[in-house]
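And then subunit A:
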Amino acid sequence: MNTILIQILGALATILLAFIVGMFYGGAHRKVIARIQNRVGPPIYQNFIDVLKLYSKETSINHGVMQHMGPVFAITASITSLMFVPILTDGNWFSNLNFSGDLVFLVYMMVFGSLGMALGAGQTGNPNSAIGVTRGLSQMVGYEIPFVMAMVALMTQFHTTSITGMIAVQQQSGTWLMFSNPFAFMAAIMAMLGMFSYAPFDIVTAPAEVSSGPISEFGGKYLGMMMTSGSIFAFVKLALFVDIFMGGASNLVVLVIKTFALYMIPVLYGVISPRYRTEQAITYFWKWPLFFGFIAILYAAF
Partner candidate 1 sequence: MYNDKNAQTIVDYIQNFTRKNSLFMLAYGTGCGAIELPATLTSRYDAERLGVRGAATPRQADLLLITGYLSTKTLKRVIRVYEQMQDPKYVIGFGSCTINGGMYWDSYNTIKLLDKYIPVDVYINGCMPRPESVISGFQELKRLIAAGKADGAKKYKENLEWYRENQKKVLKNWPLVEYNW
Partner candidate 2 sequence: MVISPVQYIAIPLIAAFLIPLFGKLNKELVRIIPGLVLLYLSYISVVLMNQVISQNTMIVEIIAGWRPPWGINLVFSPFSGFLASLFSMLGFIIWMYTYNFKREVEDAQTEKFYVLMMMLITGTIGIVLTGDIFNMFVFLEITAISAYSLTAFYRERDGAEAAFKYLLVGSFASFFILLAIVLLYSQVGTLNMADIAQKMPDVNPYMKGVILMLFFVGFGIEAEMFPLNGWAPDVYTQAPGPIGAIFAGMVVKAGIYGLVRVIFTLFDVHEIFPLLMIMGVITMAVSEVIALRQGKLKRMLAYSSIGQMGLVLVAFGIGTHEAVFAAIFLMFNHAVIKSLLFLSGTYLVYHSKEKNISDLDGIGKSLPFTSFLFALGSLAIVGLPPFAGFWSKLYILMAAADVRLIAVIAIILAVSVVEIVYYFRVLHRIYFRERISTIEIKIPSFNAKISMLILAIVIIVIGVYPDLISGLIERAATDLLDKQHYIQSVLSVGLH
Partner candidate 3 sequence: MMNEFLMISFYGTAIALILIGLYATLAKKNLLKIVIGLSIADSGLNLLFMAIGYVKDGTAPIFSAEVVGKNVVMVDPVPQALVLTAIVIGFAVTAVALSLVMRLYRHHNTAAIDEIKNLKW
């Protein structure tokens, strides 16, 4: 009984942590961009205000039950993924379901949300939504491949497919995997640029092209839930990368530092980049990242 309680409370704590960190990172993103553009920028807690406002909007309009469930799919995916990602290397509170799944599962779980969202977006009937979805899915095909190559390289190198296993490897050897297999890290980081969908890969929600794409018909609490999910999901991705490449984090401070350092890569890359076209985005991932992935696997295998 006690364990279940700890489990549930731990899960809630994890979600809260992910939400808060994710939100702050979102704010930080905006702030960093503003500072680079020589603006003051919104306060760092601006995203909280936005989300709260969106939840407090009165009407919410949907075009059908799938749209209603779209954000639910998204948040399901991000929270479930969160449950399977080790947050801290020790301690029971944040362990959740770490040992029930592995990397392959996580890769799939991370797709779940976007597809569910895409269904919701599809039902709105807005052409922009569908265009955004097609762009997003196409881009996903692009970045998943180098990402998976990096993962496969690590898995074959260390003979484990679970994240906890990878953390254990790093703790034993004392070297972060980003140094053990730098090529895999390169491929994965370049794939991460696509995963975060910040510029130059913000082709999905490109406001000026497809008027924010899939979410163009989502307002109010739907949008709020999506923002929540997005924040959690950003945290999941960062925590995953930290776990795999940077040896995990033993406490929250380290975690925040490591994740923030990682987070700045797509943010800073995005600030100075204009937007790609979709096929350019896909082929971007199929050039250098793919090459690094190949090298990584060769490096791992031999």
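A word on the picks: all candidates are chains of the complex that A comes from, given by their letters.
Quick note on the criterion: contacts are C-beta pairs under 8 Å (C-beta built on N, C-alpha and C of every residue); 3 or more make two chains touch, one makes a residue touch a chain; residues count from 1.
Source: prediction; values computed, not measured.
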(request) Using the definition of touch given at the top, pick which of 1, 2 or 3 touches subunit A in this complex. (result) 1
(request) In the complex, go through subunit A and note every residue touching candidate 1. (result) 30, 34, 37-43, 46, 49-50, 52-54, 56-61, 128, 205, 207, 211-212, 215-220, 223
